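With one protein chain removed, the remaining protein chains of the complex are shown where they sit.
Now for chain A:
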Amino acid sequence: MLSVLIWLPILGAAVIGFLPAAVPPRQIRNAALTVVGVTLLWSIWLFTQFDLSSPTLQLREYLPWIETLGMNYELAMDGLALVMLGINSLLTWIALLSASENTERPRLFYAMILLICGGVAGAFLAQNLLLFFLFYELELVPFYLLISIWGGEKRGYAAIKFLIYTAISGALILAGFLGLIWLTGSANFSYVAALGQTLPMNLQVLLLAVLLVGFGIKMPLVPFHTWLPDTYVEASTPVTILLGGVLAKLGAYGILRFGLGLFPAAWSVLAPVLATWGAVSILYGAMAAIAQKDIKRMVAYSSIGHMGYILLGAAALTPLALVGAMSQMVAHGLILAILFNLVGIVEQKVGSRELDVLNGLLNPIRGLPSIASLLILGAMASAGIPGLAGFVAEFLIFQGSYSAFPVQTLVGVVGTGLTAVYFVILLNRTCFGRLDTKTAYYPQVQFEERLPALLLTALIVFLGVQPTWLVKWVESSSTALVAAVPLALEQQIAVLPAAPPELKSAVSNLVQSK
C-alpha cells in the first residue's frame, strides 16, 4: 500500500519522460497533475487507515533486497511520516498547479518533479537506513537539474552550490549511519535494529553531531544555510515550493527520526546546545530577513528562522513541544508554499521582486487585490497570528519548551516579533502604498493561478481554527519519541561498562600510544 506513493510518481515520471514530443505542454501538465492527484488521494486514504492510538510503525512492507549489505526494502510509517507524506503529495500537486503552462521542455520538467515526489515519499517511508539514504540522494539530481535549467539568472551558481551542500550533507549522513551500524555491530541497516543502541556516550554524541550537521545542512540551520537564499531565489516558483515545503522538511524529519530517534540519550545531553542553536537560528533568520530588499529572498530567510522553532521544540524533549515541532513542519510547509506561490505570481505579473519597486498592489482597480489580500494572510500566518496554522505550532513549541528552556523560549517569542517586523515591511512596501499608475498595466490574474493559494489558505485557516486536525496525527509519535529518552538514560548507565571489548582495547591502545 505504501509502495504506491513511491512507485506511482516514479512510473509516471518514466511515462511522461518518454512521451512523444508532439504532445502539447498543457496535456503533459495535466498528466502530471493526474498522477500526483492520484498519489494525493492515496495519501488521504492512508490518513483514514491510520490507527491514531498506536505509536508503533504501521502498514509495514518488507522485501529482502541486498542482504549482504544489510539493505532491505523496508517501508512503514508512523504519524510523523504520515503527515510528511501528506505534505509531500499536497505540495507537489500545488507546485504543479503553480507551474506555468508554457514551461520549456515540459517532459523533462514534469518528469523530474514526479521523480522528486516519489523519492521524497520513499525517504519518509524507509525503515532501513541505507534505503533512506538511497532515496535521500535520489532527489539530488532532479533538483539540480530543475534549478540549473529552469532557474533564474544565476541558476548555474545556485545549482552547483545546492549540489555541493547536499552532497556534503549526504556524505555526513552516510558516515553517521555507517558508523552507527559498525560500532553497534548490527547485522543490517534496519531502523528497528538500530534502535536501542548502547554505544558509549562519547561515540553517541559524535555520531549525533555528524547527523545533525548532515541534516542541518538540508534543513537548513545557521550557519549551514547559505545555499538556501541563493537556491530558493534562483529556482522557479514550483521548484521553490518543493525545496522549501518538502525538501527542508526532509532535513527536519531526518533530525527527528534519526537524530532524536536513534540517539535519545545523546540528544538529551546535547539538548541545551540544540535549544540555543534553535534560538540563534530563529533570531538570525529574522534579522537577516529584515535587511533584505528582494521579497523572495526575504521569504527564503524567513524559512531559516522557522526551522529554528522545530529544533527548539525538538530539543525541549516534552511531548507537547515535540507535537509543536512536528506541527510546525506541516504548518511551515503550507505557509511557505503559499508565500512562494504568491511571490511568484507577483513577480510574473509585475515583473519585479524588489521592495523599492513594488507598491500599492492592494489597489482594487489596477493592482492585484486578491493576490495582495492572500499575501497579507500568508505573511500573517507566518508571523504567528492566532487563528492560522502557524500560531498553533509555535504556541505548542513555546508552551512545551518553556519549562525546559525558558530563556531560549523567550528568545523564540522575540523571534516571532521580529518575524512580524519584516512581514510588515514586506506588506507595507508591496501591498500598501500608492500604485504607480503609469506602469501599472499588469496582466489579469486568472482563477487557475489563484487556485493554489486559495486551497492553501483554506487549509491554513482550517488547521488554525481546528488545530486538532493538525496535531492528532503526530501525538503518538512524539509521545513515543520522548518516552524513549529517560529509559535510554537508565540503560546507558547500566550498560556503559559492557561496551564492546575490542573497541575498548583499541581505544586504550591508541590513547597509550599517544
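Note that a contact is a pair of C-beta atoms (placed from the backbone, for glycine too) under 8 Å apart; a residue touches a chain by one contact, two chains touch by 3 or more; residues count from 1.
Convention: contacts and distances are computed from a predicted model.
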So one subunit is absent here. Using its UniProt record, which name fits best from "ABC transporter ATP-binding protein", "Fe-S cluster assembly ATPase SufC", "Cytochrome c-type biogenesis protein CcmF" or "NAD(P)H-quinone oxidoreductase subunit F"?
"NAD(P)H-quinone oxidoreductase subunit F"
From the listed residues A:Leu19, A:Leu33, A:Ala420 or A:Leu451, report the one that touches the chain absent from this view.
A:Ala420
Among A:Ala32, A:Leu172 or A:Val323, residue touching the chain not depicted:
A:Val323
Going by the contact rule already stated, which one of A:Pro24, A:Pro64, A:Gly351 or A:Gly387 would touch the omitted chain in the full complex?
A:Gly387
Contact partner of the left-out chain, one of A:Val36, A:Cys117 or A:Leu203:
A:Leu203
Which residues does chain A use to touch the chain missing from this display?
69-70, 130, 133-134, 137, 140-141, 144-145, 148-149, 155-157, 159-161, 163-165, 167, 170, 174, 178-179, 182-183, 200, 202-203, 205-206, 222-227, 284, 287-292, 318-320, 322-323, 360, 362-365, 369-370, 373, 376, 380, 385-387, 391-392, 396, 398-400, 402-403, 406, 409-410, 413-414, 416-418, 420-421, 424-425, 428, 431-435, 467-468, 471-472, 475, 478-479, 503, 506-507, 510-511, 514
